[in-house]
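The complex appears here without one of its protein chains, the remainder shown in place.
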Amino acid sequence: MVVLYVILAIVLSACLTFYRVMKGPSVSDRIVAMHAIGVMFLLVLVLLSYFFARKIFIDVALVYGVFLFVDIVIMAKYLRKPEQGGVRD
Amino acid sequence: MVKKLYKLGLVVSLGMFLFVLFSDIHNLDRTSKNYLSEHYISEGVQETGAINLVTSVLYDYRAFDTLGEATVLLTAATILAFLVPVTKADMLGTTFTIIVYQATKYLIPFIAVLGVYVIMFGHLSPGGGFVGGVVMALIPILLSLTYGIDFSEYKLTPNTKKVVEDIGAIGFILLGLLAVLTGNNFLANGQAGFPLGNAGELISAGLIPYLNVMIGIKVGAGLAIIFNSLMKEQ
Amino acid sequence: MIDFLPILRQIVVYVFFLTGSYFLLSTAVGMIRFPDLYTRLHASAKCLMAGGISILMGCIVLEGIGFVSLKLIILLLFLLITNPIANHVIACLDHSNTMTPNPISKNRS
Partner (left out) sequence: MKKKLLTFMLTLGLWVVFAGRMNIQVMMFGTIICSILSHLLANSVFRFVHLNGGPKQIVIKITYMFFVFSAFLYDVFLSAVKVSRQAFAWNPSFSPRIVKLKTSDENSSDIGIFAHFLTCTQGALALDFDPLHKNYVIHWIDVDSDAEAETRKALIRKQEHLVAKIFHSEG
């Protein structure tokens, strides 16, 4: 039963972080906030496997973590301004 | 202020409309037409040998649809490889620091083992050919993101990827034709008399693991071809 | 004499979950209140990683010894490797965007 309260706390903090995604002055702020929300929902996925008592759901969390990292790398690759040090690859 | 209230009211009324609509759809008479799903749920494990019911629907009962979906990917990869110009036209991008290179180097074996696991255990755990293929395709994508596209195409040449994708496409059809030889339908699994084994072991469920491997190879190679040829475009 | 070990394990799990929730909540508050990008990156790097590690440790203690807890340890190591790298990538992007323009690329364009 304690797992449900932890899930609610994590979802509350994710909702609070979503304010920075809406407000953020620059693009980097939004990327940081989205990364934080992604890690929080990875933890929710791990805790849900305990709530439903099916340990097989942890595989989903592993694949989700890999996709999250590659997402951040792709977003950072193509967001540099071309007149400020963008190098032709 | 009035405009904001107007927008808010519009959104709330749309939400209420959708709620009423979907609650009506959810409460349609649920006893009349679900004998097929009842059959899948109750008899699926005995008939196909796969614990994961989604896999048993995807690769046994409706395997012909899966062949069609995979053909879409093959067509897309082929047409992109034809249409995108062969001459090098580079994109604006950043060069990462040495820290990202090191991390990528140590992450690649982890991603490879994870992809092979997701493909091979497709009939026992969530996942399967499509998800495992995407995870395997992350290796050439990460290589061409960090080390540059030249290094990636030196390690895995485009001809190799095309050959691998063709092996996946042809192998799926050949495995389906194996059932015709025993006098059954195309892509039949349990009815054709393949050994199903004990449900829950690695080698079980007849043809389903081999079909998973073929789909995984095909999706991985196809996505790698699509990403590399789109990255070259200006 | 009551059974001592399960109660101890339950207490350890509660402590880990409580610290994890505290750190994640402080991540959210810091993400809102901190003034500029680099300080927000500090919140995202340290507090997020500490919260994730403590919640996963709580899951490991709740699980006991077995293959599932080994899988959770793999997930913890993966989080510990990729989270600083992701923060470093974003910081490097912003740091080189605010620097003076590179003369080489100026000549080329």
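Each chain gets a letter, A, B and C, in the order it is written, and its residues are counted from 1.
Following the convention adopted for this analysis, contacts are C-beta pairs under 8 Å (C-beta built on N, C-alpha and C of every residue); 3 or more make two chains touch, one makes a residue touch a chain.
Keep in mind that what you see is a predicted model, and the values were worked out from it rather than measured.
Across the entire complex, contacts from the unshown chain go to B, C. Between the chain not shown and the residues C:Leu18, C:Val61 or C:Cys92, the one that touches is C:Cys92.
The missing chain, though absent from the display, is touched by one residue of C:Val13, C:Leu41 or C:Cys59; that residue is C:Leu41.
Where subunit C meets the chain that is not shown, the touching residues are 22-23, 26-27, 29-30, 33-36, 38-39, 41-43, 45-47, 49-51, 53, 67-68, 70-71, 74, 80-81, 84-85, 87-88, 91-92, 95-96. Even with one chain removed from view, subunit B keeps its contact list with that chain: residues 97-99, 101-103, 105-106, 108-110, 112-114, 116-117, 120-121, 201-203.
Following the convention adopted for this analysis, only the chains that are shown with their structure count from here on.
Here the spacing of subunit A and subunit B, counted between their Cα centres, is 23 Å.
Each chain gets a centre from the mean of its Cα atoms; for subunit A and subunit C, those two points are 11 Å apart. The centroid of the Cα atoms in subunit B and the matching centroid in subunit C are 30 Å apart.
For subunit B, the set of residues that touch two or more other chains comprises 94, 96, 100, 107.
Contact of a single residue of subunit A with at least two other chains is seen at positions 62, 66, 69, 73, 76, 80, 82, 86-88. Residues of subunit C touching subunit A in their complex: 13-14, 17, 20-21, 24-25, 27-29, 31-32, 37, 40-41, 44, 48, 51-52, 55-56, 59, 62, 68, 71-72, 74-75, 78-79, 82-83, 85-87, 89-90, 92-94, 96-97, 99, 101-102, 105-106, 108-109.
Across the complex, subunit B meets subunit A through its residues 90-96, 100, 107, 111, 114, 118, 125-127, 131, 135, 138, 141-142, 145-146, 148-149.
Interface residues of subunit C, counted against subunit B in their complex, comprise 78, 81-82, 85, 88-89, 92-93, 96.
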